[in-house]
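Worksheet for the structure shown next.
Note that one protein chain is taken out, while the other chains of the complex remain in position.
And now, chain A:
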Amino acid sequence: MKKVKIYITLRESVLDPQGSAVQGSLAKMGYNEVQDVRIGKYLEVVIDDTDRELDVLVKEMCEKLLANTVIEDYRYEVEEAN
């Protein structure tokens, strides 16, 4: 089994009002060093051993459902799962 860690982030061209609000809060707390905050999603997908190629599988899942490539980018890491 593999654990696939998928990171989905808003594309650079897309404004992130949530991130801006969090940055504002951090600034109010005195963390004036913070230049920018972008909020994304993190998914852990555990995948059984399969004959299908894992990269093809994960890419398909990301592009068909997990990410909306009009507004989001994705990347992933693969780990052995117990």
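Convention: a residue touches a chain if its C-beta (ideal position, glycine included) is under 8 Å from a C-beta of that chain, and two chains touch if they have at least 3 such contacts; residues count from 1.
One rule holds for everything that comes next: contacts and distances are computed from a predicted model.
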Options "Phosphoribosylformylglycinamidine synthase subunit PurQ", "ABC transporter", "Transcriptional regulator" or "Rhamnose transport system ATP-binding protein": UniProt name of the undisplayed chain: "Phosphoribosylformylglycinamidine synthase subunit PurQ"
Chain not shown: contacting residue from A:Met1, A:Val14 or A:Ala81: A:Val14
Those residues of chain A which, in the complete complex, touch the missing chain: 13-15, 17-18, 21, 41, 64-66, 68, 70-71
